[in-house]
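With one protein chain withheld, the remaining protein chains of the complex are depicted in position.
Moving on to subunit A:
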Amino acid sequence: MSAAEGQDAVPRPAAGGAAAMVLDGIAAIGRGVIGVTRDLGAVTLFAAEAVSHLVRPPFYGRILLRHFIEIAYFSLPVVALTAVFTGMVLALQSYTGFARFNAEGAVANVVVLSITRELGPVLAGLMVAGRIGAAFAAEIGTMRVTDQIDALTTLSTNPMKYLVAPRLLAASIALPLLVVVADILGVMGGWLIGSVRLGFASQSYLSATFNFLQFADVLSGLVKAAAFGFVIALMGCWCGYHSRGGAQGVGGATTTAVVASSILILAFDYVLTELFFAR
């Protein structure tokens, strides 16, 4: 996804001096906007086509399962570690912060709400973006530059259906499951610090955790996770699919996939939070 692709869209001004520099600047912004708009449109069409393949046979169950295991199972360690440490830090930080206005009792609530609504999905998403977004972009990019994607077409197989659709679905299912694990471990991390380090009674910390927790808190996090999973797989596939220029092109596609999906995760997080909780 490069804004530079729009370069031919705006002619360069011929005038000299300061005016030309200003015009150049405006033209550059214009090119950027045109490029981004075009990329957004292209990604949307790409996603729509891939999703349309999910409801039309043939279905590739075996491949779906393979990607699911790759994402869900093999991301478990990194997501688990991230969640535990986040829960621990969160308990410590909110305790020292809230002690200033005698609100230490809110630590358990703060931990569980932050984890389930926000940090569980976002951090799991960012971790998986690093692992899976990069892997998808590299795999599909390599297939593109070695003609394997063309080979699929000549072997009566639609590459969108075979390569992209199962990855999108697998990531959208796997991420919520990872986030369930992250939620549990994050709360456990907070509870560990709360009871061992901060002097809460273990039982009352846990009951404080669950007393105020609502199903909607957890559910919103899981919906976010599904959206993030989709975005990660989409960016990985899209960047890989459109990579060209040998090993260097594939490397660039991998970087772009990780950066773009990380930014999109944070942007989508904001939008979804508005949708869920702004009243």
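As a working rule, a residue touches a chain if its C-beta (ideal position, glycine included) is under 8 Å from a C-beta of that chain, and two chains touch if they have at least 3 such contacts; residues count from 1.
Methods note: contacts and distances are computed from a predicted model.
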Requested in this report: Look at the options "Sarcosine oxidase subunit delta", "ATP-binding cassette domain-containing protein", "ABC transporter permease" or "Isovaleryl-CoA dehydrogenase" and return the one that UniProt uses as the protein name of the missing chain.
Outcome: "ATP-binding cassette domain-containing protein"
Requested in this report: Consider the whole complex, including the chain that is not shown, and state which of A:Pro58, A:Gly105 or A:Gly245 touches that chain.
Outcome: A:Pro58
Query - Absent-chain contact - pick from A:Ala151, A:Ala201, A:Ala216 or A:Ala267 - result: A:Ala151
Report summary line: Listed in rising order, the subunit A residues that touch the chain left out are 58, 139, 143, 146-148, 150-151, 153-157
